[in-house]
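A single protein chain has been omitted; all remaining protein chains appear in their positions.
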Amino acid sequence: MEFALSEEQRLFADSLRNLLADRLPIEALRRHAETASGFDADLWDSLVELGLPGLLVPERFGGAGLGVLDAVVAAEVLGGVAAPAPFVGSIVMATLAFVHGATEALQNEWLPRIAAGEVRFGVAFAGLAGQTGTAAASLRDGRMSGRITGAIDAGAPTHLLVYLADGNAAVVAADEPGVSRHMHRSIDRTRPVVDLTFDNARAMVLDAANAPVATAQRVLDAGRVVVAADTLGAAQHMFDHALSFVKQRVQFGRVIGSFQSVKHQFADMVTVLEPCRAMVWYAAYAQDALPDEARLTALHAKAHLGDVGRDIARMATEAHGGMGFTDLLGLHYWFKRISFNRQMLGGPERCREEAAHLQGWDLNKASA
Amino acid sequence: MEFALSEEQRLFADSLRNLLADRLPIEALRRHAETASGFDADLWDSLVELGLPGLLVPERFGGAGLGVLDAVVAAEVLGGVAAPAPFVGSIVMATLAFVHGATEALQNEWLPRIAAGEVRFGVAFAGLAGQTGTAAASLRDGRMSGRITGAIDAGAPTHLLVYLADGNAAVVAADEPGVSRHMHRSIDRTRPVVDLTFDNARAMVLDAANAPVATAQRVLDAGRVVVAADTLGAAQHMFDHALSFVKQRVQFGRVIGSFQSVKHQFADMVTVLEPCRAMVWYAAYAQDALPDEARLTALHAKAHLGDVGRDIARMATEAHGGMGFTDLLGLHYWFKRISFNRQMLGGPERCREEAAHLQGWDLNKASA
Amino acid sequence: MDLSLSDKHRALREEVRAFIRQHGHKSPKLGGGRKRPDEKALDWQKLLVDHGYVARTIPREFGGYGAEPDVMEAAVIAAEFAAAGVYAGLTNQGISMLVPTLLEVGTDAQKKQWIEKTIRGDVIWCQGYSEPGSGSDLASLQTRGVLQDGHFVINGQKIWTSSAHYADMMFLLCRTEPDKPKHEGISYLLLSMKTPGLEVRPLRTMTGRAEFNEVFFTDVRVPEEQIVLGRGKGWYVANVTLKHERSMIGDAGKLTQRLEQIIALLKSTEIDGTKLIAMAEYRDRLLRLQGEMLAWKAHSLRLLTEAAQGIDSGVKRMIIKYGGTMLGFRLASLAVDALGAAGLPFESQGEDAEDDDATTWNIDYMYDVGLMIGGGSNNIQKNIISERGLDLPREPKVART
Partner (left out) sequence: MDLSLSDKHRALREEVRAFIRQHGHKSPKLGGGRKRPDEKALDWQKLLVDHGYVARTIPREFGGYGAEPDVMEAAVIAAEFAAAGVYAGLTNQGISMLVPTLLEVGTDAQKKQWIEKTIRGDVIWCQGYSEPGSGSDLASLQTRGVLQDGHFVINGQKIWTSSAHYADMMFLLCRTEPDKPKHEGISYLLLSMKTPGLEVRPLRTMTGRAEFNEVFFTDVRVPEEQIVLGRGKGWYVANVTLKHERSMIGDAGKLTQRLEQIIALLKSTEIDGTKLIAMAEYRDRLLRLQGEMLAWKAHSLRLLTEAAQGIDSGVKRMIIKYGGTMLGFRLASLAVDALGAAGLPFESQGEDAEDDDATTWNIDYMYDVGLMIGGGSNNIQKNIISERGLDLPREPKVART
């Protein structure tokens, strides 16, 4: 029994962290915030060099053949630097959509291209994901029609992966006639939200054998765990930043970190934040190794990190005093990334509702 | 517009407070805790002298003809000294049961006796009140049968007031054949919980005209507001006690009340506790003067004071350090009175559920 | 306990309603950024001054209405304007802070010179208090004012000066007696924003808008006589001002309005065909907040009554800022969650324009975090509550070791 990251996973995290530290000084984030497309070509190229797109692609298709745990290790690093990169949707969910829900032929066609970083997927759910907004799409004889708001990683995709309410999925080329994308800069300037409209657009249907909903949920849950890990990384960054700030900021002739109320706020923060790391690891491990626990741990990880992330974001900002509220430190990029993550792929309220349903804890319509 | 207690109400509270301060030193509470019947004959006599039983009895029946606001003023004082007296059930709810739900003839017969303190009512609800436990009673041709747990003020009653699930109410003499009472000492040694069993016992049915449920709820809501006020008084007592304790207790060479974390805990306590007083006043006023707001404010007052009371009880005990946990200070009598109040006549969870139902906010059976 | 109005106040209410019926159409739009009041807003303000619906208790000689103080009147007026959705008049730091301060400690000349212009909106003020190095510890401010041939020569920097980019004047705290203990070395000056050497730079916050400014002083010369109360008295004057600061924060009316908006939001928003109001967690959070708001509203009625009775509410008043800020944040949090993914698109039109609902809620959400920090952070507020309100000991002096 060993509940810890392997040496390889730690080294992988370090190399990714070093790479991103060079590529993403705060100025780079500020520049990216102008377009806010969630995609930076140079950054993407260096992630491809590192082999990140192939992280979850089986080795026989040219990938690293690693698991969701490795994906959350990467996600924590990406969240820690607020990286504008299409990871959760394009690299994690799209890959798993093919791995778990496509024929060998389709896998042969697509997985190598994913691993090579030649294709990038925007991902949208018409239902199932538990997001607010419009989600109405239909598929008839290989043609997709309808409208879906709140697609992720769809700022600069080559293709779109669309899940229908019945769990069936299809891939549509981004430049296909009948496809229109409306990108919104989001509260989080490192990832946009995108509205998709399909007008009888040609679509390639994935074949999820006989269990489309279960397969869709498996992809969705992996995405939720990875988003939770992204929040963990962002929250840890804000915590660390705040901690070093209060150790040097002086008020009333004292380092403010010496005030008991400040100290106790940090004690409260670390007491809720630190166990989240193990929670995310466990949920990620469960996606690949513990099928019975996969759904419940994913739902709770997404929900719990959404809540903890919000508290840490607020308290860490507060610890910076006025500076934390200004644009000067750029701390708000992480604050907003956490806000974004909370709402995508189902907020805590909805995820716990699913967790309840999963355990048969449905509600009485009117208890009073 | 004047949102404040009148001079008379303040004087009334003072006289009641002074009376009880004499009658109820901590030793008296400890003695009472042995029987824990919630009734002390001497104390009762002096409350009768003060005219408390007639508080809500209309003047033409020999009472003071006052309202629910006056009752909560008294309840805050009673909770403040953890008085073992049958107030909410016997003096408030039973009186209102006759005032709102009985014929002139019955009022003529009973209200003067209530005002004179000759009769004391235990009160039980077979449904409606939202308590856990057994609540099954039926009434057929003037005979009551069934079993109801968790009756209040039933430690030493002369009569029992029983509300059925359909809102109809009946009075049964405590010594009537076929009536058996099983009294439990409760976590709160100042009030017991009592299980009632009726075996075809003779009962006098109250006539609530055409709106039994509405009348029952009106009585119930008034009771809930008064219980909330009792909690307010108990919580204020614990807060005051803790505040004076930390002002004199010395640790690490400092009065512990000078530690910022302790100070901020008190700031948090007073910030939630103080507005509760106005909330309870408003809800009480609404019972008599604002029919449209009566139910909602009563449900929220009961729920909110249940939550705030729990937090204050914990934090105030904690502020006393080890002493607060021992029996030595007797602080726990208030801690437990707050626990008792939280569960009686519907806990916060159930009261808010009713508030939701009242506003048409019922739930979807399975949202996921 | 009586929630009905007295005849006098009922009469006033009728009068206000008649006024609104007759003139309401002249009211500028509510809200809408924080730009300098335009023509329409100024005309409206003057109309309100003349009718005594603002500056009601300010003496006639200084351009006010000269009424006796009566908070209940103020409450009646506010309620009617709110109910009718018409603009209740300018609320800026000149009107809410400088004017009452001058009335209390200004010279007659200063009162005559500034009060009328200020309440009529012809002169806009900004507040020069906070500095980068002195956030919660305001009294440690370092901006220097050196008296030379009849002028204070100001050098230093201020921050969080909200309306500096369009204000005519500033009331400024600066250190004129560097050798005195920190609280006794500060002076309170009035100066024109056009004074040479004064530079205003917008300060962008996490909301993406420049709600504040930084103001830089380089040899800014302020005539000696523009001091209020005298050298080294600045800290005292500032506290007079703070005492008058109407805590917009924790305002029950505004919070209640927020709750109503959220209820509407939960009834209109769906996830996969289910209304949020019918989903347990959203509804339960709404219910808890509704309960707390009932307490908060009742509490503010109580404070209003005590103010009317001339009672100092003490700790009951001191909890408003802290409690109200936290309550506001939790309301905004629920709104942001109710908007969910559909509420993530964010394009603020800047501080002078209207934003869509989602953007507005997101800004409120972040701005409330700002409120916990600025204007006396939560920690400062909790010190005030526990020390002044509950008489707990001040933080002991730290031994210099």
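Note that the chains are named A, B and C in the order they appear, and that numbering of residues resets to 1 at the start of each chain.
Rule of thumb we're sticking to: contacts are C-beta pairs under 8 Å (C-beta built on N, C-alpha and C of every residue); 3 or more make two chains touch, one makes a residue touch a chain.
Remember, it's a predicted structure, so these values are computed and weren't measured experimentally.
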Requested in this report: Please pick, from B:D45, B:D175, B:D199 or B:E349, the residue that touches the omitted chain in the full complex.
Outcome: B:E349
Report summary line: Which of B:H241, B:R277 or B:H332 touches the missing chain? It is B:H332
Report summary line: Logged for chain B, residues touching the omitted partner chain are 127-128, 130-135, 149-150, 165, 184-188, 193, 251-254, 259, 261-262, 310, 314, 317-318, 320-327, 331-332, 335-336, 339-340, 342-344, 347-350, 352-353, 356, 363
Report summary line: Residue positions on chain C contacting the omitted chain are 280-281, 283-284, 396-401
Requested in this report: For chain A, enumerate the residues touching the unshown chain of the complex.
Outcome: 1-6, 69, 243, 246-247, 254-255, 257-258, 260, 262-264, 266-268, 270-272, 274-279, 281-283, 285, 289-290, 296-297, 300-301, 303-304, 352, 355-356, 361-364, 367
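Following the convention adopted for this analysis, only the chains that are shown with their structure count from here on.
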Report summary line: Of all chains shown, smallest offset between own Cα centre and global Cα centre goes to C
**Report entry** Gap in Å, rounded to a whole number, between the CA centres of chain B and chain A
**Finding:** 51
Query - chain B and chain C, separation of their C-alpha mean positions in angstrom - result: 41
Query - Interface hub residues of chain B, defined as touching at least two other chains - result: 260, 264, 356, 362-364, 367
Query - Residues within chain C bordering two or more other chains - result: 271, 279-280, 379, 382, 395
